[in-house]
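Every protein chain of the complex appears in place save one, which is left out.
Our next item is chain A:
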Amino acid sequence: MAFLKKVGFFWGGIVVSLVIFAVVQFLLSNGTLDLFYENTLVYMAINIILAVSLHLIIGITGQFSIGHAGFLAVGAYASAIITMKLELPFPLALLVGGIVAALAGFVIGFPSLRLRGDYLAIATLGFGEIVRIAFLNVDYVGGASGMMVEHFTTWPWVFGCMLVTILVILNFTRSTHGRACISIREDETAADAMGINTTYYKVLAFMIGAFFAGVAGGLFAHNFYIIQPSNFGFLKSFDILIFVVLGGLGSLSGAVISAILLTVISAFLQDYPETRMIIYSLVLIIVMLYRPRGLMGTKEITSLFSRKKKSKGGAKDGQSETVA
């Protein structure tokens, strides 16, 4: 029965998301949703990929990384080189962007073995800045003036990538490997003592997170016609960080919900960048002061439904009646 329920959630989720995809696709081809909405939707999907990939690193494995824009930049430039310089097809570019970013994740994940907490945060921030400055100094990719990229990113592509990202990370979290990562988050020393190879899992989490950030980078690059190093400054990293923090450290659905919410908010505040940043910073501070676990905590949206069902079957749970 429990197995059936799990399968039900899984396939139910896929069916629901396919329905959403079909409806949006219909509205787009119908012309009901204009270019502004299409851009916002594409941007939203990219943000969801970024939020979910960072969620694996921070929320599941507990490695506080604030250099996620670095992986995004690596993926963006790698995929842009594939399509624009080598003139290879777009899907290959996405894959290469992901793989190169995963290699970068390996490089930054490795020092993270020796660092914890604040030090790791600063090291990843430094990594993000080094990546940005490196692209600034390479003439092959246009230096500070940036690189022209053709527009390939369409709604089906971003949606497909988003779905794959969510499914892979969801299933990874539920597997043995995911449980090992969660144990590292809860207590690294204890996890080590229980025979979990913490080094391996930390690097693995970094690589998977970086891979999907790289794919997002590929989508990002082929959406905006031009990529510049200044797109990937550490404010971009904070943008991604706030999705995860607001959604709840450790909640995938929380990360998705806050990515959707904040993308909509920032789309409407596009003309007032200062107001947007003030709102973002106030959200960060207030959430940390009054609800430090984020909106969802470590709960998922599906657990809300299953709890409701439990309370319905009140006969079994005699104790709750006496207390109430």
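Following the convention adopted for this analysis, a residue touches a chain if its C-beta (ideal position, glycine included) is under 8 Å from a C-beta of that chain, and two chains touch if they have at least 3 such contacts; residues count from 1.
Everything that follows uses one rule, which is that contacts and distances are computed from a predicted model.
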Chain not displayed: protein name in its UniProt record ("NADH-quinone oxidoreductase subunit J", "ABC transporter integral membrane protein", "RNA polymerase subunit sigma-24" or "Succinate dehydrogenase iron-sulfur subunit"): "ABC transporter integral membrane protein"
Touching the absent chain when the full complex is considered, from A:Leu33, A:Leu92, A:Leu115 or A:Ile260: A:Leu115
Residue numbers in chain A that touch the chain omitted from display: 64, 66, 111, 114-115, 117-119, 121-123, 125-127, 129-130, 133-134, 136-137, 189, 238, 241, 245, 249, 274-275, 277-278, 280-285, 288-289, 292
